[in-house]
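A single protein chain has been omitted from the complex, and every remaining protein chain is retained in its original position.
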Amino acid sequence: MQVRQRWIAILGAAALCPSFLFGAGTISGKVTFTGTPAKQHPIDMSKEPSCAKQHNPPLMTEGVVSGPNNALANVVVYISAGGDEPNPPSVAVTFTQKGCQYGPHVLAMHTGQELDVLNEDQTSHNIHPLAKVNREWNKSQPPGTPPIKDKWDQPEFIEVKCNIHPWMHGWFAVLKTNHYAVSGADGSFSLPNLPPGKYTITAWHESGAKATQDVTIAGNETKTADFSIALKPY
Amino acid sequence: MKNFKTVYLFSAILSFILTAGYTTARAQDVPDVGPHPAGKPVEMESHIGNLTGHSEAAKLPYRRYCAGCHGDLGDGQGENTPWLDPKPRNFTLATFKCRSTPTGTLPLDSDLYNSVGRGFTNSNMPIWNALSNQDRANLVAIIKTFSPRWQKEKAGDPIKVPSEPPVTIESISHGKALFTKLECWKCHGPEGKGDGPSASTLTDSQDNPIRPYNFAAGTNDSRFKCGSTNEDIYKIFMTGVDGTPMPSFADTIQPNDAWDLVHFLRVLQVHRHGKENDVLKAAGGNIPPYVEKQAEAPSSQPEVRAAGGGK
Partner (left out) sequence: MHTWKQSRLCWNSPRVQSIVTGALVMIFLLLSGSQNASALPAFARKYGLRCSACHETWPILNNFGLKFRDNGYQLMNDRDAPIWQNPGYWPVTFRITPVWHRVSQLSNEDTYAGGVATGTPNDALARVTSSGFDLSGLDFHTGGTLEKNISFFVLPSSDPTAAFHFETVMARFDNIFGSPWLNIKMGRFELNNLLSEKRMVQLTGNGGIYQTYHFIPIGDGNIFGQLGDNQLGMEYVGHSYNDRTRVSAALLSSSDGNVNLVTGANSYSTYATFDQGIDLGRLGVDRFGAYVFAGQAATYYPTSGGTPIPGSGIQNKGFSRVGFTGQFYFGPHFDLNVVTQHGTDNSWFGQGYGNAINPTNGSAGPPLNNNVPGSLLPTGAQTPTWNGYTFEARYVYSPQLIFIGEYEAERMSQQANGPGCNTSAGPDCWSPSAGTFTAGPSPSNLGNINNYDFLIRYNPFMTSRAGMALQLEYSLFHQIGTGPTSPVTASSVNINTNELMFALDFAF
C-alpha cells in the first residue's frame, strides 16, 4: 500500500506538470481487422475538374483503409481511462484540404487545442464539422484565404464534410488526453511518454467499431497491445 | 323495477365512460414536457426587448401548438414527423438556422422569437404571429429548456450589420463578381435557381436531402427561410444557416462587400418588384463586368450568365 501511495503522489505531482516531460513508458501495437470490411469505391470528382485532374487513377473512398495482413489504418488509439491531462498542448493541429480530399483523414486532438484548417485547392470548400455534442458550425473557405481556426470544448468523434464536394469525408477525434495515435497504413501505433499506471486503451474506427484493453505500465517499459476491430460489410 | 332501469342505464353510461376514457388515457400517457436529466425539469427565461418569457408558462401552449411536430421532449420526433419535409427542428441539439450570431453559437432570444413569429416558408412551420407576444416569449423560454447547452453557454455576440449603402449598378456588378468568386453558384446555380452542380447531392446535418434556395422561384413574396428583408439576407450568409450545407461567409467577405452581394442576390429574384430590379432595368438589363483592383487567382468556374433582365 505504501508503494502505491508513493506512486499516486508522484502521479499527482505529475498531473501538475506538462506530462510529455515525464514518464517514459510506451504502449505500442498493431491494429488489424476481422470480418468483411465495407467495399470502397473510386471517387468521381468530375464535378470539380480542378481536383479531378489531380487524381489519375481516381482516389478511393476512405471508409476503410487497410494494409497488408489485414492491417487497419486511421484507427484512433487513445487512453480512455487512467491518464489525467487537463491541459491541451499549445501547438495547433492542422487539417488540410488538398485535391478535394482531407488530410489527414482522421485528425486527433485534445479538447481546447487549436485546430487550423487550410485550403490548398483552387476551389472553395466549406468546412462543416457535424458535431452533436460540441457546437456544429459551417464556414466557407475560398482558395487563398487564411486558415480557419477553432477549438473544441468536449470530447467527441466529429464527422467533417464539405457540402460542395460530397465525397469529402474526414473525422476530428477530440479527446481528453494527449496520449493518442492514429494507426498508419501498416496498422501500427505507438503511445510514448506514459507515466507508470494502469490505463484503459480504446481503439476507435470511423465505422463505429471499437475495442478496449487494459494495460499497466510500470517504469520505462514498452508494452504491446494489439487490437482487432470487427468490421461489417455495411 | 323502474328504479332499476334507471340505475342500470346510468351504470352502463358510467362504465362506458370509465372504460373508454381510462384505457385511452393510459394508452396516451406521455412524459411531462422538457428534459429530465436528474428528474428535475429545467426552468429558463427569455428576454426580448421588454418582454420576459417563462418556460413554465409555456407548457400548455407548447403542447397545444408545437409538440405535434417538435415532440414532447423537443427532439423533433412529434407524431407528425415521419410525414414532414423538412423535418421539424430538434431543439435538443441547439443548432438553429436563423441567427444574428456567428455560426456554431447560440442564437439570441430575439432570433428565436422572430423565427417563431415569421414561420418558415416552404415548410410546415406556421407563422405564429397570431399568438400573443407573451405566449411567444414563453415558447422561446421553453425551447431553451430542451438542450443543456443553454445553461452552460451564453448566446453568441450578434454580428454587426453596417448600414446599407445605396443600390447602384456597380454594387450589383460587384455582387455578381463575389457570387462567382465565392462559388455560390456551385450549389445555387449560375442564375440562382438552385440547380448548381453540387445541388443534387446536398444533405443536411441529419443526412436528409435538402435543396439550396431558389432565388428565381416565387412571387413578390420571395421569402427566405430566415426572413425577407435585405438585412435578413445579409445575416443569412454572414452567419450561415446552421444545420444545413449553407456555410457562413463571415471570414471571407468584408462587411461592405457583403451588401453588394445582397444587392446582386435580389436581382436573381426575377419575379420580385424591388429597388434592385429597378436599378438593373434602368441600366438596360445587363450587369457590367466588375473592374477588379488586382488580378485574382484563376479558379474553375463556368460562365455566369447575366441574370434577370428584369423579367
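By letter and in written order, the chains are A and B; residue numbering begins at 1 in each of them.
Basically, a residue touches a chain if its C-beta (ideal position, glycine included) is under 8 Å from a C-beta of that chain, and two chains touch if they have at least 3 such contacts.
All values reported here derive from a predicted model rather than from experimental measurement.
Asks: Considering the full assembly, with which of the depicted chains is the omitted chain in contact?
Replies: Across the whole assembly, the hidden chain touches B.
Asks: Would you indicate which residue among B:41, B:68 or B:274 is in contact with the undisplayed chain?
Replies: B:68
Asks: Any idea which of B:44, B:94 or B:125 touches the chain not displayed?
Replies: B:125
Asks: Residue by residue, what part of chain B touches the chain that was omitted?
Replies: 2-3, 5-6, 9-10, 13-14, 17-18, 20-22, 24-25, 28-30, 32, 57, 60-61, 63-65, 67-69, 72, 79-80, 83-84, 119-135, 218-221, 223
Quick note on the criterion: only the chains that are shown with their structure count from here on.
Asks: In whole angstrom, what separates the CA-based centres of chain A and chain B?
Replies: Their C-alpha centroids are separated by 34 Å.
Asks: Please give the residue numbers of chain B that touch chain A in the complex, ascending.
Replies: 93, 95, 102-105, 149, 181-183, 186-187, 197-198, 201-203, 205, 240-252, 297-300
Asks: Per the contact definition, I'd like the list of chain A residues that touch chain B in the complex.
Replies: 47-50, 122-124, 126-128, 130, 132, 135-146, 148, 150, 163-166
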